[in-house]
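Below is one structure, written out as structure tokens; comments come after it.
Heads up, one of the protein chains got dropped from this complex, but the rest are sitting where they should.
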Amino acid sequence: MPVEPLIGPKPRPDGTSIPLSAAVKAGGFVFLSGQLAHLPDGSYAGTDIETQARQTLENIDATLQQLGLSKADVCKATVYLTDPKNFAAFNKIYREYFGDTPPPARSTVGCALMDPDALIEIEFLAYAGN
Amino acid sequence: MPVEPLIGPKPRPDGTSIPLSAAVKAGGFVFLSGQLAHLPDGSYAGTDIETQARQTLENIDATLQQLGLSKADVCKATVYLTDPKNFAAFNKIYREYFGDTPPPARSTVGCALMDPDALIEIEFLAYAGN
Partner (left out) sequence: MPVEPLIGPKPRPDGTSIPLSAAVKAGGFVFLSGQLAHLPDGSYAGTDIETQARQTLENIDATLQQLGLSKADVCKATVYLTDPKNFAAFNKIYREYFGDTPPPARSTVGCALMDPDALIEIEFLAYAGN
């Protein structure tokens, strides 16, 4: 199957879901949907960038682990921040997450997000091979 | 040819064009340029998100068909909305488009678009194999 959904839509606490696959494999790459700082109950981990950045990275890391992947397999990141003033604080948390692992290529831009409580959305692209 | 333009710049009604290829193939992937809700005469399909979302998806679908591809070959989507308030209405149209086909991984963010009449821009990445 050339385009293989690995993880489907994540149901929200109210039972609805967004029409997207959380992870899709094609050509050896694993495309992850943009993730936010949600806790399992659908609320946000916090209202500050440090807490939201840490939770978002935890959420993505759990997805990577579920797929048998790790941060070392991530080749590209796109980071959306609602406020450029949060850039330095975000980078601190992001640097801690990658630690000694070479970080992926990245673009970071300032955007509105679809949920007014979200301060950050992160999209990772991983390479798993064929 | 490692990077192969499949469809060149789309001429606009005034005869000018934007310096981009509408579709480029590389490594088995087909990269589509971001598309808007244009009608063949260069005007917009409507001024509401439902009409623009439907037209944008029709336009992209025509491009996929022109390339011998379909929605099932799309592995990743990036959706740019000018107003996060349009998210729910957009998702409804988007869900109808994919129907029973597993939707691609996706990120959706709020951005300004290059044309003041545009409410939505959608970029699809497809996998065609080698």
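The chains carry the letters A and B, assigned in the order they are written, with residues numbered from 1 in each.
As a convention for this text, contacts are C-beta pairs under 8 Å (C-beta built on N, C-alpha and C of every residue); 3 or more make two chains touch, one makes a residue touch a chain.
Every value quoted in this text rests on a predicted model; they were computed, and no experiment measured them.
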item: Missing-partner contacts on subunit B, residue numbers; value: 2-3, 5, 8-9, 18-27, 29, 31-34, 78, 80, 111-116, 121, 123
item: Where the unshown chain meets subunit A, residue by residue; value: 27-29, 72-77, 81, 84, 87, 91, 94-95, 98, 102-111, 125-129
